[in-house]
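Can you keep this structure in mind? I'll have questions shortly.
FYI, not all chains are in this one, though none of them got moved.
Going in written order, the chains are labelled A and B, and every chain counts its residues from 1.
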Amino acid sequence: MKQLILGGARSGKSVLAERLAKESEGKVVYIATSALIDDDPEMLERIARHRDRRPKAWALIEEPFYLADAIQINQSPDNCIIVDCLTLWLSNLLLQDEGKYFEQQKAALISLLHEFQGNLILVGNEVGMGIVPMGELSRLFQDESGRLHQQLAAVCDRVILTVAGLPLVMKGKTF
Amino acid sequence: MKQLILGGARSGKSVLAERLAKESEGKVVYIATSALIDDDPEMLERIARHRDRRPKAWALIEEPFYLADAIQINQSPDNCIIVDCLTLWLSNLLLQDEGKYFEQQKAALISLLHEFQGNLILVGNEVGMGIVPMGELSRLFQDESGRLHQQLAAVCDRVILTVAGLPLVMKGKTF
């Protein structure tokens, strides 16, 4: 089953993804998309907090750019793959070399998802329900985030919006 | 039927509105509210993208300010009117002459909707679920947007929130 979990900041997306992965009974492969480009103590702390919460038995893959490849390599009926999160991956791609690899990598992901067999849980930030941002890059990011979520939602079996740690099923089987 | 479709940036609001209009089997009248005040290439590109998606048979009306009038003139049992979008119309009114026409135009719209017969689909951006913006005008915009949506939701038969291209029916008949 392919699942997409969207939610605002600190809305319980990752915790829900981790719970669903545990329930899947597969071997969990956790793909972290954070790019450790610079020494950002705030980001390092967030990463450490997420890592401490995860079972030690889970495989960890750090892949900030080539997400489709990282998913494909780990595709197996025995695995449950978590991608946490789409938003960092999108941000990495839009910031790298003026976004020149973005369309290609996004197309690779969507194309892979059409074929994908097995358990996959994608986590993304809902960033489109505030005031339209002033900066051009922020607007581009907001637009591409929304487009990406739409395209992924169309190929996923279940789509969940989390609010205050509670899941709202937008598509697929309810809890 | 009067329908209100709300959603974040690139959440699939317009696509849903256009689908519902096609299904209505009426003659579609599309009211675009964008004000071409200045040479904004980003806005021009957005408008072109929307226009290319729409059937050529649809009537197009461009009305950035006098929305109630534009709806009233096209009111007919044979028509399905789309307004895309409320947010640009609100923004146009708040920016024009320090917002002096806003209350009057809003009152005219609400008043018309109470009487309106026929098919009407209103599209608006949800902009109130992010951090409260720093600028006074942005806060005013956020507040007036929320108030407008509340008032419209109260008189509409169906209210839908779109997330990632998926509809969540908040009021009225589910899909």
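We adopt the following convention: a residue touches a chain if its C-beta (ideal position, glycine included) is under 8 Å from a C-beta of that chain, and two chains touch if they have at least 3 such contacts.
What you see is a predicted model; the values in this text were computed from it and never measured.
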| item | value |
| --- | --- |
| With 2 copies placed, total copies in this complex | 3 |
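Here is the rule we go by: only the chains that are shown with their structure count from here on.
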| item | value |
| --- | --- |
| Chain centre separation in whole Å, for chain B relative to chain A (CA means) | 31 |
| Of all residues in chain A, those that touch chain B in their complex | 4, 6, 8, 126-132, 136, 139, 142-147, 149-150, 152-154, 159, 161, 168, 170-171 |
| In the complex, chain B residues that touch chain A | 7-12, 42, 125-131, 133, 138, 141-142, 163-166, 168 |
